[in-house]
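As you look at this complex, bear in mind that one protein chain is not there, while each of the others sits in place.
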Amino acid sequence: MRLKVDKVSFSYDSLAALKEVCFEVKTGEILGIIGPNGSGKTTLLKCINNILKPKRGVVFLDELNISSLRRKEIAKKVGVVPQNSVNRFDFTVFDAVLMGRFPYLGRFDRETKQDFDIVDRALELTGIQNLSSRLITEISGGEYQKVIIARALAQEPQVLLLDEPTLHLDISHQIEFLELLKLLARNEGLIVIIVSHDLNLAARYSDRVLILKEGEIYQAGVPEEVFIPKHIKDVYGIEVEIIRSSATNSINIIPLQFLRQNPGTQK
Amino acid sequence: MKKVWIGIIILIICSFVPVYVLRRYSVVKQQPPSIPHLPQRIVSLSLVATEILFDLEAGDRIVGVIESPNNPPQAKEKVQMGKTFGHLNIEMVVGLEPDLVFSCHEIDANKTIEKRGIPVFIVDTCNSLDRVIVLVRNIGKIVGKESEAEVIALRMQERIDNIVTRVRDVANQPLVYFAGLNGTTRGPGSLTHNLITLAGGINLAKDEPVPFPLLSTEYIIEKNPDIIIVDERGGPSIEEIKRRDGWQNIKAVKNNRIYKSPKYFTNYTPRCIEGLEQFARWFHPQIFKE
Partner (left out) sequence: MKAKEFFSKRKFKWSFILSGLAGGLFLTFVLALTVGSVNIHPFLVTKILFSKIIGIPRTWPASFEAVIIGVRIPRILLGALVGAALGVSGTAMQGLFRNPMASPYVTGVASGAAFGASLMIVLGIGSFWISPAAFLISVSTAFLVYSIARARNKVPVETLLLAGIAISLFFSALVSFTQYIAPEKQLRQIIFWLMGGLWGSNWDKVITCLPPILLGSVGISLFSRDLNAMLSGEEAARNVGVEVKNIRKIVLILASLVTSSAVAVTGIIGFVGLIIPHIMRIFVGPDHRILLPCSFLAGAIFLVWADILARTLIAPTELPVGIITAILGVPFFLFLLRRRKKLMGF
C-alpha cells in the first residue's frame, strides 16, 4: 500500500495555499506534518481526502487517482479524524461508530452481522467498549475523540488522516492516543498521517516528518534529521534546544526564546 | 448518484401522472346533478340567495340558512348553519337532505356536495344592478316563481329608471369617496361603483384597475371629494373621519356631507335599490326634495 502525493497545488481564490507538494507514505508508516499556522497543513489533509480538489497535481492511492473515485469509494479507503468534532445530538456511541459503515451500505441494505462485528472490533481497538450504550453527549471530550477514531476505523480504511487529534486531551490521554495510533500502524498496517502542533509528540511517534512552510515542503525526513535548531528557527522564528531522552529514545524540542524579526526567508 | 436521480424523477412523475390519468379518463365521468324542477328542500349558503328567496315568497321551501343579522326575520325558524365568516360544516348541509343548495364561490365544498348528488347553484357576484336583476329572475326561474320574480325585476327597473332619468341632465356631479374596510374603497367592477355612477355621482376611484383598491390618503385629500360615504360594514366611523389629520379641509368634511351606508345598500339583493335611491338623495338633494 502506498499513498503518493504528486505535485499537489491548491489555492483559495487567489491565495496559494499549497505549492507543488510531493511526498510518499508506505504501509505501516506514521507521517507527522507540522508547520506554523496557515502553512497549509489542514488544506493538505483535505486534498488527500479529495474534500478539496487540487488545482494541479494528483493524489495516488496504490496507483489509483483519488479524484477519480466517488465519495463512498474514498470513504472506504480513507478515514478522517478532524480537528474539532462537536456533536450535539443524542446518538449512542454504537450509532456513532456504526455510521462508519455508511460507505458499505447501499440505500436499501440493512446492517449485517459483519457490520456489527466490525463495530465491536473498532470499539475494542480504541478501548471504549464500556461506553458503547452511552449517549455521545454524555461522555468526555477525550472519550468522544476515541469514538471518532472508532468510527473512522469502522470504515476499514487503509489511510487514517488526523488533524490535531490531541488538542483537547490531557497528557495521559495524549500518550494513550498516540500509542494506539502506533499500534494501528504497526499491527493493522494502516498509513497514518497526523497533523500536529505538538513538535515533541510528532518527534516521538512519527516515522517520518514533513515541515510545511507557506504551502511548500520545507524539509522532510526522519525526526532526527528534520528537528534541528536551524530548521525550527527558519520556520517558526524561535530558538530551540534539542535534547534526547534516554527513557523514550526520542528527541525533545525545548523552546528558548522568541526572535523579534520574521523567520529567515531562505529555504 | 445518477441512479438515485433517475429514481427521484420517476417518483415525481408517479406522484402526478396517475391522478391525471384517473381524472381525465375515469370511466364514470360524473355529470354534476341537475337542478330539479321545483326544489322543495332548499339550503341557502348565500345570504343574498336567502333574501331573494324570501322576497319571492319561496321561504317556506327553505330548510337551512346561514346565520346573519341581516336575514329576514322569518329565517330565524330555519336551521341555522353557522356564520359565513366562520367555516360552515358541510356535514350539516348534507345531513339536511336538501334537493338544491345555493352557494357562493367556494368551489371545494361545492364539489363535495355535488358528489353526493345534491345540485349546487352558485350565486355569482353581481357587480352591477343589471346583474342583480338577472339574478332575481334566475332564482325565480329555478324555484318556479317566475311571475313573482318578474314583478320584483320590473319594479326594480322602474325605480332605477326613475333615478337615472332625473339625474341625467344635472350639471354638477359630486365627487364621491366610499370609505370601506381598512382603507379600501370601491372601483370599477364593484356594485358600489355602479350605484354611485347611476345615482349621478363621480366615484373617486373610477379609474382604478381593481374592484377593491387601497387609495392613498394624499390622493384623496388632493382630489377633495364633495361627499364621503362610510360603509357601515367595517368602515371607519364618521367621527373618526372628521378627526383624521389633513382631512378637515376636504369639502365633504367641512360641509358635513359624510353619510353612513348600511350593508344592504351595497349588497346584491333587491334592497340595494334603496341604496341607489338614498345615494341619489345625498348627491342631489335639490332634485329629490321629498
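Order of writing sets the labels: A and B. Residues in every chain begin at 1.
As a working rule, a residue touches a chain if its C-beta (ideal position, glycine included) is under 8 Å from a C-beta of that chain, and two chains touch if they have at least 3 such contacts.
Just so it is clear, the model here is predicted, and its values are computed rather than measured.
Engineer: For the full complex, which residue in B:I35, B:V94 or B:I221 touches the chain that was left out?
Structural biologist: Result: among the candidates, B:V94 touches the missing chain.
Engineer: Touching the hidden chain in the complete assembly: which of A:V119, A:L212 or A:V226 does that?
Structural biologist: Hidden-chain contact among the options goes to A:V119.
Engineer: For the chain not shown, which residue from A:S133, A:S172 or A:S246 touches it across the whole complex?
Structural biologist: A:S133
Engineer: Please pick, from A:K26, A:R56, A:K72 or A:R186, the residue that touches the omitted chain in the full complex.
Structural biologist: The single option touching the absent chain is A:K72.
Engineer: Need a quick check: the contact residues on chain A for the chain that isn't drawn.
Structural biologist: 49, 51, 70-76, 79-80, 82, 85-92, 94-95, 98-100, 102-103, 105, 107-108, 111, 113, 116-117, 119-120, 123, 132-133, 137, 151-152, 155
Engineer: For chain B, which residues lie in contact with the unshown chain of the complex?
Structural biologist: Touching the chain left out of view, chain B contributes residues 1, 4-5, 8, 11-12, 14-16, 18-20, 22-23, 80-83, 86-92, 94-97, 104-109, 111-112, 115-117, 124-125, 127, 189-190, 209-212, 214.
What we mean here is this: only the chains that are shown with their structure count from here on.
Engineer: Compute the distance, rounded to whole Å, between the mean C-alpha positions of chain A and chain B.
Structural biologist: Distance between chain centres: 75 Å.
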